[in-house]
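Every protein chain except one is present and positioned as in the full complex.
Note that the chains take the letters A and B in the order they are written out, and that residue 1 is the start of every chain.
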């Protein structure tokens, strides 16, 4: 009997815990709506959440919203795949080959320190103002976090495990698949998560380069005409897309790094309970 | 007349100016269990790594089956002081490593039974205790059917009770499979409990080799002899 009760308590607190992260955003939105209703803020400077949402629905019915969102998503994804992929390959090559490291690494480190947004004029001159320019910019942004994390992940795999693999006669391929890559994966996935963040911030800027579509365009276009509802809508969309990609990244970590979660759960247990 | 598996002759090793081993000589016979004891930092691991081919000799030679060991010794498998299990693979995958197929899986399961871990096959290493992990490492080493098993203080980090159990288990498995075993340890009692012969490393060379015919016998007299040998070895090392 008592047992059941504590169980229920546990369930309750579990659910409560789940909703805790949403508490502040929900409170802020409610407060914001109330503030608008009571005219504490100037509606032309900050429209109410309901206005923003109705504006969103209006744009959705016109087809503008979903078209711009899909175009943005396309640019973001293409940039991430190209830049992230390139970063991964470079990081991998430099992580594995000493000679490649000597040849490339310091150059890459040097380029890394250039803020990629500073390259906008160059990119316009080289690639124009079409899709390729925007995608390249996003790719450039995603390249470095992926490169650094892949490189760092691969070079910091426990050398003792690598030695074990070699002494157990693993082929080069197996050594990579079974030892080096899984060992580097946590750091690589961290790079993915970081790249996803950079992807969105770069995209906003990229879409102000003579875009005629995309969320960034919607926002800068609205900005020109002080259309606050659309501006706020775009900001909210960015927040949601950012949150969504973070959610995906986190879940990818959970799926691919199940062993780490188990490890964390067990470190304390094995320390206290001794040998089984 | 025991068959000779491996001969260490006049082996020297130095890192830069520091000489770790000089003129070490030892013969390891087929099927025997030999222990190497000595002070910490005395070059035990270094010698073991040279037997495994993980380290090159600076002088002298290690001959196995008439061939000088150069590069990885493919007939040998090492069990390191740390278990060196891959934390992202479950127990059975750790044992299998790169081996595939039904045959391999059933063999790995059998080995896990021998080290009494069959019910842990799908667990991750982090869910196991230190002793269990070392048993997985043992199964993994045995999976490749080595002729020579090299143990580098594999029980060093375990508590006393688990150690004793593990010593008996390892000894038994190696004897059953007739695997030549080379055990590096700083624990003289462990060496006496497990090995047929005990080599003492001192001053960068194999100082003495002590026979241990009383090992594992039931009688009290043999137990006393064991203690005697331990004390003799200790005196030898500290001398």
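By definition in this document, contacts are C-beta pairs under 8 Å (C-beta built on N, C-alpha and C of every residue); 3 or more make two chains touch, one makes a residue touch a chain.
Please note the rule applied: contacts and distances are computed from a predicted model.
Chemist: Hey, which one's the missing chain according to UniProt: "Fe-S cluster assembly protein SufD", "Cytochrome bc1 complex Rieske iron-sulfur subunit", "Putative aliphatic sulfonates-binding protein" or "Acyl carrier protein"?
Modeler: The chain we cannot see is, by its UniProt record, "Putative aliphatic sulfonates-binding protein".
Chemist: Would you list the chains present here that the left-out chain is in contact with?
Modeler: A
Chemist: Given that one chain is not shown, which residue among A:29, A:93, A:111 or A:124 touches it?
Modeler: The missing chain is touched by A:124.
Chemist: So one chain is hidden, and I want to know which residue out of A:51, A:67 or A:246 touches that hidden chain in the complete assembly.
Modeler: Among A:51, A:67 or A:246, only A:67 touches the chain that is not shown.
Chemist: Could you tell which one of A:105, A:174, A:223 or A:246 touches the chain left off the display?
Modeler: Residue touching the chain left out of view: A:223.
Chemist: Even though one chain is hidden, which residues of subunit A still touch it in the full complex?
Modeler: Residues of subunit A in touch with the missing chain: 44-45, 67, 69-78, 121, 124-126, 128-131, 208-213, 220-227, 230, 248, 251-252, 254-255, 258.
Definition applied: only the chains that are shown with their structure count from here on.
Chemist: Starting from the mean Cα coordinates of subunit A and subunit B, work out the distance between those two points in Å.
Modeler: That gives a centre separation of 48 Å.
Chemist: Any idea which subunit A residues touch subunit B in the complex?
Modeler: 160-161, 163-164, 166-171, 174, 178-179, 182-183, 185, 257, 259-260, 262-263, 266-267, 270, 274-276
Chemist: Spell out the residues on subunit B that touch subunit A in their complex, using ranges where they run on.
Modeler: 52-54, 72, 74, 77-78, 80, 82, 84, 86-89, 97-98, 124, 126-132, 140, 144, 158-159, 161-162
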